[in-house]
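Missing here: one protein chain of the complex. Every other protein chain is in place.
For chain A:
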């Protein structure tokens, strides 16, 4: 679904590489954590996949499309295959939950009856049924992130990218959010989540790609976050996540 081959990205010519000769492949239907500290290249990788930026060297294939020779006109078609969630939610403040999610479909020219069907369906999937009429500032951080996730997946993209989606949330809420992502993963969506949230990674036991200073240093199935660091915040998240996972099953 996503394939990077010897991808290098330098933001300034001759500067240090944000990504350095990274090769990896993510198959259809996988759930992958991309871990690493700030500045390790996680966001660069995400932005390369959505073709916000182009690599300095190497090739990238996403959903069967070769991103390097892609013309600007084709970029929107690529982005319709990808849903994206950010750390800072990026909701439209003046619009209700329903309108925020429907916005995507309206922009893409979806028919009205499809919107009426898809939006409530998606809100239910992320656990926001009954909140359709609320405005973003009336919601908690976790609820806002659920709206953002609903917005990202309402057009049913085969790929969902989440860039530090739990970065602004407390451990318990973080676990809830990842549970929502896991639920979306189970509908067949390929999920790639960049995070430095150790507790989450350790509990959910998914494939882990670890970046360090732009290099891919680890690719492990059912991996954990680098185990030597222990922080109170992550432990709390772990406990909460375990409790939630039990509820989910």
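As a convention for this text, a residue touches a chain if its C-beta (ideal position, glycine included) is under 8 Å from a C-beta of that chain, and two chains touch if they have at least 3 such contacts; residues count from 1.
In the analysis below, contacts and distances are computed from a predicted model.
Going by its UniProt record, the hidden chain of the complex is named "Cell division protein FtsX" among "ATP phosphoribosyltransferase", "Cell division protein FtsX", "L-lactate dehydrogenase complex protein LldE" or "Carbohydrate ABC transporter membrane protein 1, CUT1 family".
Touching the missing chain, out of A:79, A:134, A:212 or A:239, is residue A:79. Although one chain is hidden here, its contacts on chain A can still be listed: residues 50, 72-73, 75-84, 90, 92, 94, 103-104, 106-109, 112, 151, 155.
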